[in-house]
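Only a single protein chain was left out; the remaining protein chains are all shown in position.
Order of writing sets the chain letters: A, B and C. Residues in each chain are counted from 1.
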Amino acid sequence: MKKKAYEKELAELEFELAKLQETVQRKGMKIAILFEGRDAAGKGGLIKTVMRRMNARVWRIAALPKPSDRERTQWYFQRYVAHLPSGGEIVLFDRSWYNRAVVEPVMGFCTPQQHEAFMREVPLFEKMLIDSGIILLKYWIQISEETQERRFQDRACDPRKRWKLSPVDLEARRRWAEFSKHRNKMLETTSTDHAPWRVIDGDDKRKGRLNAIRSILDNIPYEFNEEAFAPIALPPRQSMEEAGYE
Amino acid sequence: MKKKAYEKELAELEFELAKLQETVQRKGMKIAILFEGRDAAGKGGLIKTVMRRMNARVWRIAALPKPSDRERTQWYFQRYVAHLPSGGEIVLFDRSWYNRAVVEPVMGFCTPQQHEAFMREVPLFEKMLIDSGIILLKYWIQISEETQERRFQDRACDPRKRWKLSPVDLEARRRWAEFSKHRNKMLETTSTDHAPWRVIDGDDKRKGRLNAIRSILDNIPYEFNEEAFAPIALPPRQSMEEAGYE
Amino acid sequence: MKKKAYEKELAELEFELAKLQETVQRKGMKIAILFEGRDAAGKGGLIKTVMRRMNARVWRIAALPKPSDRERTQWYFQRYVAHLPSGGEIVLFDRSWYNRAVVEPVMGFCTPQQHEAFMREVPLFEKMLIDSGIILLKYWIQISEETQERRFQDRACDPRKRWKLSPVDLEARRRWAEFSKHRNKMLETTSTDHAPWRVIDGDDKRKGRLNAIRSILDNIPYEFNEEAFAPIALPPRQSMEEAGYE
Partner (left out) sequence: MKKKAYEKELAELEFELAKLQETVQRKGMKIAILFEGRDAAGKGGLIKTVMRRMNARVWRIAALPKPSDRERTQWYFQRYVAHLPSGGEIVLFDRSWYNRAVVEPVMGFCTPQQHEAFMREVPLFEKMLIDSGIILLKYWIQISEETQERRFQDRACDPRKRWKLSPVDLEARRRWAEFSKHRNKMLETTSTDHAPWRVIDGDDKRKGRLNAIRSILDNIPYEFNEEAFAPIALPPRQSMEEAGYE
């Protein structure tokens, strides 16, 4: 997709996002949006695009570090629960509890038992959040093996991007097929009526971003509160004298 | 500043930020950067620019909501302390504890006593953080009255930007002079040897952003760890058979 | 029950609690025990008795204050989740999420919709915790109307106990019958196979305490790790000289 068309389209969508934001604030809505995908799928860039012009006191990124030794002993969801939205907030999860569906079992960060328990529990967990009034959207950014390879090679060669290749990435790349298997099982098993996975094609980054934003807008009910967007006349400024200075 | 020159310069700086990021991760450094400024100074845009290409698991935004009723009864710094960086993290504060130096007294959100207590305590508080190994940088994004007025008028007229004008903004605008008085006092009193305020001219947004990034790079010791940035040859991918599929 | 018999029995049970404690620490078990009951049922006294001789770094009380304005907008269970046990911990909840089953609807602190949603969700929530390896015990301390009345009258007259009568208590007393109705529904609906309510007769405080402790010991698998309890010979103390002083 061409940059110009992209920017134009994006500007339109940003106006819609602003309306959504206003609705969320006014009504005290709670929104959690999960972004998952392979390494180099473009999760980070997508999230930054969504937030580009938005209010940082409404939209928040949750990109959790690996669990501490203490967190490892707790209920798996506990540290994620601490990041759920309060009223009037939208939280964008850059990776999420679904680490335990794909990355963790593939990389050996959890036991098979922990993985299976997660797969059983996660639909209940999400049902509960949704019943409590949280709007939950789940995006899988899909890229082809060729795209990942191209981006990886690009990162491998370009010193400016080299840091993007973590050791975990390289290992995950080696395990592409195992990764696919786990992703498939995740998309099947954890796509429920109340919280379906939505797959975004990430091979074309720009298209993918626009599609993700459109999907967000389609799946969160919002209104155009014209009053809040109506131009206003700003009253004149306070002069220095009025403020009590000479 | 022209877009093209800006983008070129920014790309250079982003490479430096990547080196900084690598150093922070490798050494487990703790960095807290505060961004303050009047409404429409461009804090949010600046923060998003700094993070544009960076790793969300290293760089984190802290844009705290107004305090809850319970938080209001606590030690003022308590809720900010919860957001301080762990080792290997850089936290960008979009507004910070300095709310109590300017916004809160001007808008009547705190008592004069609370304001004064804050002004006395804040140098000690910051000294402690720094002594404990946190690198603390404080930026004031400075804009002229004309710039703010132009941006406000723009937001007042343009439905797409209208939401950026909060009631607090409008009131703060009315109180420009009082705001100036408090800012001056803040810059004087709380600019200490260990944690000086650095003023960034924000009238030209692009220049301001580049200057802020340059200043960050100048004030955090980092190294170019060539090894981490050296191009690598990616090993061939695992085929489906190897992975045990047909 | 007579004090002497009580103290003797209690000492026996405390030895068992020590074995339980040792097991929990050694195996990294996670235990959550909820105590509910009407005002004056003796929840607080019971909890303090259980912990009397135990290690404060293993046993923790969670007696949450009323929710802050921000917490009120969140997922109802969120603030309780923050207090769940890590590995090696036993958390005693003095009142719990079941506030929303009885106190809140009776006192008008939640809407009927919130109450109903809670009643639907709570079995799922608890199932999840249990599946994740948390041992969850729920105690209802039952007292007769006469007992409550006697204790209330006692508190009403005795200046040393007067403070125990909160305005919420007095109102709840007025609503004894409504309270009963909600308690009955709670005991029926939220007593599941995986997390049944256990009712302790609290009319005789001492008996009630012993029974509660016995029930805890019966429902948490623990072992007597003899080695950990075997008497040891303490090596001689370091003298001042050895320590490098004169």
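Here, a contact is a pair of C-beta atoms (placed from the backbone, for glycine too) under 8 Å apart; a residue touches a chain by one contact, two chains touch by 3 or more.
Small disclaimer: the values here were computed from a predicted structure and weren't measured.
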Task: Shown chains touched by the chain that is not drawn here - done: A, B, C
TODO: Using the definition of touch stated at the top, determine which of B:R26, B:K66 or B:R120 touches the missing chain.
DONE: B:R120
Open item on the list: Touch as defined at the start, partner being the missing chain; which of A:G28, A:P65, A:G108 or A:P196 qualifies?
Closed with: A:P65
- [ ] Among B:A11, B:M128, B:C157 or B:A230, single out the residue that touches the unshown chain.
- [x] B:M128
Task: Residues belonging to subunit C that touch the chain removed from view - done: 11, 14-15, 18, 21-22, 44, 47-48, 51-52, 55-57, 60-61, 63-65, 86, 88-89, 94, 145, 149, 152-153, 156-160, 162-165, 170, 173-178, 181, 228-235, 237-240, 242-245
Task: Touching residues on subunit B - with respect to the absent chain - done: 28, 30, 70-71, 73-78, 81-82, 84-88, 117, 120-121, 124-125, 127-129, 131-134
TODO: Quickly run down the residues of subunit A that touch the omitted chain.
DONE: 65, 68-71
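Just so we're on the same page, only the chains that are shown with their structure count from here on.
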- [ ] Overlay subunit A and subunit C by their C-alpha atoms and let me know the rotation angle in degrees, rounded to the nearest 5.
- [x] 180
Open item on the list: Counting only Cα atoms for the centres, state how far subunit A is from subunit C in Å.
Closed with: 39
Open item on the list: Using mean CA coordinates as chain centres, what's the gap between subunit A and subunit B in Å?
Closed with: 22
Task: Multi-partner residues of subunit C (each touching 2 or more other chains) - done: 70-71
